[in-house]
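The structure that follows is given in the form of structure tokens.
The chains shown are only part of the set, and none of them has been moved.
The chains carry the letters A, B, C and D, assigned in the order they are written, with residues numbered from 1 in each.
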């Protein structure tokens, strides 16, 4: 897609990379972020290819949310370069807007619009950003709401939903935009195991259709089944970047070993 | 030009001291209303959220009446009304002769009522901005209603309410000019006196404007300080 | 003993505040002369025009000496002494305006200004307003005057003496007097609370006394160059 | 109608009603016109101002701050006075740019002054209501790439109006009462007419009439706003 990226990709040196590998969609170099004095992200380098399913894990407070929020430009990083779909998103809004349109996000706290019904939450952006007409948008919304099992709650307001239901609406809302890249911040935290499985199915299917996913999650089972690649963060650094099988069986870093030990114990 | 400045100067021929005296009356009057008006407004706001129908009714009537009545009428009611009532009462006990209600006190009472009525709506709207989860958390912790109000709700309320309250305050500052009708010499009174005496309306109304602007600059500073204080915790980093 | 006198203090040259504090004007001088005659102290209390009668009734002061014209409505609320001067109204128009005369039909479609809550205001509404003029009422004659100068008004109705005074001081080059309005001679008197006959009688006697000893005429000459009684 | 009238006239003198009733109604209409028009204009300008006040551009921020400061800080009476009598000092200029018709007419001047004034107060109310909006809502808008206009109209406005509606009611009531100030420039509203009538009759009763009218306006306003508020709070329906 973008010639100069090729060498960078090779230098990144993933085992299965080849000249016909998928194009790079997210390219982060030397990212540093401070909250006041607190150094939340340290020298993050990350290269994500189209269709990747990446799971971010790590202890609480390690900077996972911060990282994906930087990719979406919800937080401004102080240092480093973030290219999304070939555009430096730290540039002028006029350039980044069309790119960010293709990046969806599911928030840790859902952030549904409380004054809109479930349906309206889902069709608002497709209609006004993608220019869909109401019937099309509604059809699409029904499709995704169905997938997350929320079809029956179309006309409820967020305040009338349980935690898990809200989370599912948030997922559906993000999917309705049909983004090329989708960032999940603990999308299954409020879900019961049954529902987790359904959502997981949705995500697998998404990934198969070429959508790139970055997913922060604490569900290791989820990570094992969905991830194509696992990133382990600790204290603002990516301490391990591995395929899931190796990550769970023989993690390279000591920190990840200790982390996994706790779970498997 | 020079004689215009002379008109604003101190002493015999100038109106400067009169204007400043007026400013003092204005600011004292307005300041005296604050410790009554705002808390009373909060009380009214609490009343109109009460579960008791009677409390809600009282609060609604209070807010409608004192927002609805022209301030001048409220002032007259308090001033002349209380005077006539007091006189009737005294006559009843056989005392003949005039009783003079202190104009300043009447002004403070009347404007406190008005301030309370208007600020109650601001408080009320700020209450709506606080997520239900906060009150639930307070109840789950067993906090008393007073502690909940004072330690949990109030600090969060202030941030949202302050801009509205600053509106109330600035309105009050200027409404107090009505006290000239009960012969208190506030800024506006002194200004119009100066205008009639000198026939320099632009100059003196301009000067009054400047005085008000200075007052509101000072209060604006205080309000933005207060706003900073109450929103500090919510700022990221 | 003091006599508490209420006045508006916004009606030069009859009454206006002075920069020294206190008030100056024809009304004040007359009041002082009356007080001297009655051998009492005069205490002046300024009061907005709108609240002046309620304030009298609420005993803020005992008499209003503030160029108050005697009208039927006012007489229902307060008692008046005999007049202490009489005045008619006049009309001022821009210098270059072509008015044929004072008759109402000349004012059809014109914008006529006057002070609200005043007898000229009532006249303007009752006579010119009914004849098809647009009547605008201002808080004081000063504002009406400045609108006459700026061209928002075609004519200004006001009491004769203040009007002359205003034209002399301000804008004699802009405007001219169209003439006195016939049948508008008003009695200007002192108002006291209803039933306060003792004071009313004393004031009446005092007015006659200062006329008799010539002090009234001196004051009147000083302000207007003629006797306006 | 008749029994109502007779009831009223049993404690309000009919002569007063007869001579000033019509004028009171005319004044009432002026009040309604002035308040509703200036409120709407002020509403629009108020949002522009608050956007300016929160904008990233320093100059724009400074300008809107200055505007708010001036118009909230000085009395409406003075603003109207300066606008009306101040502008007439530049009559020649206004005539040359063909705007004298506007400044010549007291009604337009009053409308302009009222709109400018209420815009400042409304802007501050809007700012308060924006403060109440959780940060997550704005983030969600950005994450969904909603444009600024869409975010504002569909997400921010409906939620902040719910908070703002009470203080906006205040502002509207204040405007209703402040419309009396317009009589300074010969635009006579209810209160202006009342004062006029009072200065002729010295019958305090006329003020009671006006007060009743005001209370009526306020009560109608209050009820309408409660209904609107209910509509805006539907989503909280538990």
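By our rule, a contact is a pair of C-beta atoms (placed from the backbone, for glycine too) under 8 Å apart; a residue touches a chain by one contact, two chains touch by 3 or more.
Since this is a predicted model, take the numbers as computed values, not measurements.
Asks: Shown here is one of each chain; what are the real counts in the full complex?
Replies: Per chain kind, the total copies in the file amount to A x2, B x1, C x1, D x1.
Going forward, only the chains that are shown with their structure count from here on.
Asks: Taking the mean of all protein CA atoms as the centre, name the chain whose own CA mean is closest to it.
Replies: D
Asks: How big is the gap, in whole Å, between where the Cα atoms of chain B centre and where those of chain C centre?
Replies: 36
Asks: Quick check: how many Å separate the C-alpha centres of chain B and chain D?
Replies: 19
Asks: Could you list which residues of chain A touch at least two other chains?
Replies: In chain A, no residue touches at least two other chains, as defined above.
Asks: Mark out which residues of chain B touch at least two other chains, giving numbers and ranges.
Replies: Correct list: 76, 201, 236.
Asks: Spell out the part of chain C that touches chain B in their complex, as residue ranges.
Replies: 9-12, 16-21, 45-48, 50-51, 54-55, 58-60, 140, 142-143, 146, 169-170
Asks: In the complex formed with chain C, which residues of chain D make contact?
Replies: For chain D paired with chain C, touching residues are 85, 88-89, 91, 104, 106, 183-184, 186, 188, 195-196, 198-204.
Asks: Which part of chain B faces chain D closely enough to touch in the complex?
Replies: Touching chain D from chain B are residues 60, 63-65, 67-71, 73, 76, 118, 121-122, 124-126, 128-129, 131, 159-164, 166-168, 170-171, 174, 177, 188, 201-202, 205-206, 208-209, 212-213, 215-217, 220, 231, 236.
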